[in-house]
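Only one protein chain is missing from this complex, and each of the others stays in its spot.
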Amino acid sequence: MKQKIRMGMVGGGAGAFIGEVHRRAARLCGDIELVAGVFGTNYEKSKEVAEGLFVPQSRVYPTYEDMVKGELALPENKRIDFVSVVTPNKMHFPVSNAFLKAGFNVLCEKPMTYTTKEATELKKTLKESGKLFALMHNYSGYPMIKQAKRLVADGVLGKLCKINVEYSLGWLASPNAGKQAVWRVDPKIAGISGCMGDIGTHAEQLINYVTGLKITEISCDLATFVEGRQLDDDGTVLLRFNNGARGVIFASEVSTGEENNFILKIYGTKAALEWHQQSPEDLIVRSNDAPMQVYRRGWAGTCDEAKAVINLPAGHPEGFLEAFASIYRAFADDIYALKAGKKPAGNYPGIQDGIDEMKFLAALVENSNGDKKWTKLK
Amino acid sequence: MKQKIRMGMVGGGAGAFIGEVHRRAARLCGDIELVAGVFGTNYEKSKEVAEGLFVPQSRVYPTYEDMVKGELALPENKRIDFVSVVTPNKMHFPVSNAFLKAGFNVLCEKPMTYTTKEATELKKTLKESGKLFALMHNYSGYPMIKQAKRLVADGVLGKLCKINVEYSLGWLASPNAGKQAVWRVDPKIAGISGCMGDIGTHAEQLINYVTGLKITEISCDLATFVEGRQLDDDGTVLLRFNNGARGVIFASEVSTGEENNFILKIYGTKAALEWHQQSPEDLIVRSNDAPMQVYRRGWAGTCDEAKAVINLPAGHPEGFLEAFASIYRAFADDIYALKAGKKPAGNYPGIQDGIDEMKFLAALVENSNGDKKWTKLK
Amino acid sequence: MKQKIRMGMVGGGAGAFIGEVHRRAARLCGDIELVAGVFGTNYEKSKEVAEGLFVPQSRVYPTYEDMVKGELALPENKRIDFVSVVTPNKMHFPVSNAFLKAGFNVLCEKPMTYTTKEATELKKTLKESGKLFALMHNYSGYPMIKQAKRLVADGVLGKLCKINVEYSLGWLASPNAGKQAVWRVDPKIAGISGCMGDIGTHAEQLINYVTGLKITEISCDLATFVEGRQLDDDGTVLLRFNNGARGVIFASEVSTGEENNFILKIYGTKAALEWHQQSPEDLIVRSNDAPMQVYRRGWAGTCDEAKAVINLPAGHPEGFLEAFASIYRAFADDIYALKAGKKPAGNYPGIQDGIDEMKFLAALVENSNGDKKWTKLK
Partner (left out) sequence: MKQKIRMGMVGGGAGAFIGEVHRRAARLCGDIELVAGVFGTNYEKSKEVAEGLFVPQSRVYPTYEDMVKGELALPENKRIDFVSVVTPNKMHFPVSNAFLKAGFNVLCEKPMTYTTKEATELKKTLKESGKLFALMHNYSGYPMIKQAKRLVADGVLGKLCKINVEYSLGWLASPNAGKQAVWRVDPKIAGISGCMGDIGTHAEQLINYVTGLKITEISCDLATFVEGRQLDDDGTVLLRFNNGARGVIFASEVSTGEENNFILKIYGTKAALEWHQQSPEDLIVRSNDAPMQVYRRGWAGTCDEAKAVINLPAGHPEGFLEAFASIYRAFADDIYALKAGKKPAGNYPGIQDGIDEMKFLAALVENSNGDKKWTKLK
């Protein structure tokens, strides 16, 4: 009989946002069971969280190092199949690296690491481990994003020329935006960038996912609007791509009144795409030669890659959670494949996305601090 | 330590739509475990379905009667806490009735029964059982519907005058609309009405849920557009309410090109509401005295009742599944309450919604077949 | 050298709404000149209005009878080519009838007459006159309505099944809605119906214009929500059409918060159309077999009939005025044709639309007052 996938978690304690999203996404899959974890740095609180999650107290560990040891000590058919790393950025690398080295599959939140150097090192570890690694860029899990990728791949847009991405939130417009906000604007935990690390990386990754294009050079203006903040909370980036296309990302966490307004517009010589994360069921296609089309998730015209991540018929709105869960689904399928000695499909963001995003951030910070117009991504 | 709620299911075999939605909604709660069931009328196929769902083969039963017996034979801390009835309409009553009589809590799909008489009988059984009964009208689980209900209750709209509801789908426009369609247009399984039983009841229930108004009389024109079909696949209903308000429901399953287009517009003397199920995160409020307002799920202005069913921050789209799951959440909370000897809160549609919807259907069919303009709901 | 068309006006004094719209629409044509009129019942005020409009005082008349006489007394190359009748409903017939009898072309506001009998009489007068008559149903002047008509005519929708029309305004929700409102709710001036006469007729006419279908019978619920009002200010009408299609019009002038929310949805066996007067540049086409399409005024896919009434490129919004003016344009072109001895094209609503709308109103009032379900249009 088929066995459930056993999942562990590092991070996601009381008050955390993204950890609970990971757990709900995993639950939705139906065959992933959370069985172990370190739910925050305070061991007592972590055990309380575990109780609410039906995780046995014996599998709650004081530290991630203890968890690695403890799980390794269990028989193979009991120990976790993978760990979800949902800590603040600073800890992504040490935790992911330790679990990979110990032979566990890892699914990690973005941005992948705290420094570019760590990203390179993690790639090395991964290669040596022979294990699986997923980077949680959840937006690439949306069906209409799969549809967009398919339309681009099919040449519907022609040669790509211009890519305009907006990602605006208002939640950090005030200096006191709650617990979630504190570490995100602290360079000792978040890394070299605030806003760009948090959401600019989503923009960069999604462009690459949908188009296959790589950014070759950037010019930018990073800003910090809230006084006393040490990292950027806003920025605009001019983009040049490896095929000659150009573009812009403007991202902000101080755009008063905006919720999670992530918009992708891609223009080619033949047609163009528009997608709004806040209305994720629509994919708009425009051209100069035909009436506007709106692909709707699950309706006529939906491609196979999109269908594969759809659970409800058209008109029964799916959202953020299902997109998130589709990454878990694909990762869990690869774990089954690996166990069965089959080749994993790798249908989720991974190590290269992480390396790219760290190089992107490094280029942004270098450019924004200097007088030189263009900075190449190394 | 807290125990998971044990769930059973009758219906939801291979090819079923709504059964899987129920299971996903239950999963999302995190503390509901599917442990037993009858997944269709074919026992062998049912066992296969069970395997995919990690339900032990020992808890898969040939018939619902067997399931009642089998579960009763188990020790109390093993047997199911409730059963989800997700069969075609015809079986809603016998299954629900049997489980209630045997002392199990029941969550049942709409419409509640096959006949009005059964509805009354079920009410009696429920009363005698002392158990819990929920009727799955999932749309009342949406946060912005809770918000609408709150605004009406707070008098923001003034006295209610006019209620216009549209519910259009196109999936039955063709005579052959797949397995899901077959029983829905068969009077021997679906009941006295097709379209109105399937979606008109959602409209009727949602109006009542949001406004508290009861329909007192109706006039209608039910239609069957696809040749050979024995039940209505389309209809329009004029409504009169107990406070003097009027309204209209126009529902159709042959509205080519429509997905699940359920729109609610409520007008009062002071203000009006508009909500679209396909864009469920918005609640539009209009008046003659102020600019239009759009309440967004989870953003400023969200009321407590809505917040209570929200899991993601504003701008991270929630949808159909979360609304569905919120009914499961409320029902599971009441099961915990009942076990703990506390008073259940009853925050979900129940027996009265079922009785109302059956009377509504009876009145529609009577009116549509006659020459009299108005038919009172008895 | 080409001569401008000379226009007269009866009605449209100070405080009037629609008269000024007629004048602006006429102006936009560029070849229509307002040269005479009776701008209200008060002669002194009428002369003041005329001065602001550059109409010579010698051509301002105390009454419409004086105007008929006065204009007839002028040499043919001076006298008006047509008169616009923009008075309250009660006067539509006597004024239009008098001018037609005197040999003038007439463009009249809707509803065409005060009674059904007058409508029939006007038809007779028109026939005898050999002159031109236009009825101002401005919504049929929108380019995307022309596009809708074309798509229906081309069979894109297949056989038409269902037509749902909403027309909601909130301006009469309060008992005191200003000067415009007074006569509209006074049966001595407006006629047998308030809301249905004012806007229900637009709905009825637009359905007929786009689809070519005729309403054969109706059932309705007319309501008066504002106390003391003598005419309906709200109503819902079930429709049956000559091809077997069904439909509904729900119209209201007490829908708090609504501006001029006129929505047309037409469903056929193959595809469906949706158009919103408040976003008139879009025409949505849906089917079960293809992604949604949005035709945009002036963009690719625009048909010739729509192009013929377009003045600005796509994306440069046109609106109510241009639609209105397109009726004036077509009427003026026919006046030129008539002068040149050519056959008029008749590309605008006319006498038959007026007769239909008066029969529609009569059936509504009869049905709403009785117990019989269906009333045939005679």
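Letters are used for the chains, namely A, B and C, taken in the order the chains are written, and counting of residues starts over at 1 for each.
Methods note: a contact is a pair of C-beta atoms (placed from the backbone, for glycine too) under 8 Å apart; a residue touches a chain by one contact, two chains touch by 3 or more.
Quick caveat, the model's predicted, so the values are computed rather than measured.
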- With respect to the chain omitted from the figure, which of C:V21, C:L107 or C:I335 is a touching residue? C:V21
- Missing-chain contact, candidates A:D221, A:D282, A:E305 or A:E366, resolves to A:D221
- Of A:Q147, A:N164 or A:N260, the residue that touches the missing chain is A:N164
- Query: For subunit A, which residues lie in contact with the unshown chain of the complex?
  - Reply: 157-158, 161-162, 164, 166, 168, 170-171, 173-174, 219-221, 223, 225, 234, 236, 238, 240, 246-248, 250, 252, 254-258, 265, 267-272, 285-288, 292, 370-374
- Message: Tell me which stretches of subunit B touch the chain missing from the display.
- Response: 285, 287-296, 299-301
- Interface residues of subunit C (partner: the chain not displayed): 1-2, 4, 17, 20-21, 23-24, 27-28, 30-31, 51-54, 169, 171, 258-261, 277-281, 296, 298-299, 311-322
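As a working rule, only the chains that are shown with their structure count from here on.
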- Judged by C-alpha centres, the chain sitting nearest the middle of the protein is B
- Provide the C-alpha centroid distance between subunit B and subunit C, rounded to the nearest whole angstrom. 44
- Task: Between subunit A and subunit B, tell me the centre distance in angstrom, where each centre is the average of that chain's C-alpha atoms.
- Result: 35
- Query: For subunit B, what residues touch not just one other chain but two or more?
  - Reply: 171, 258
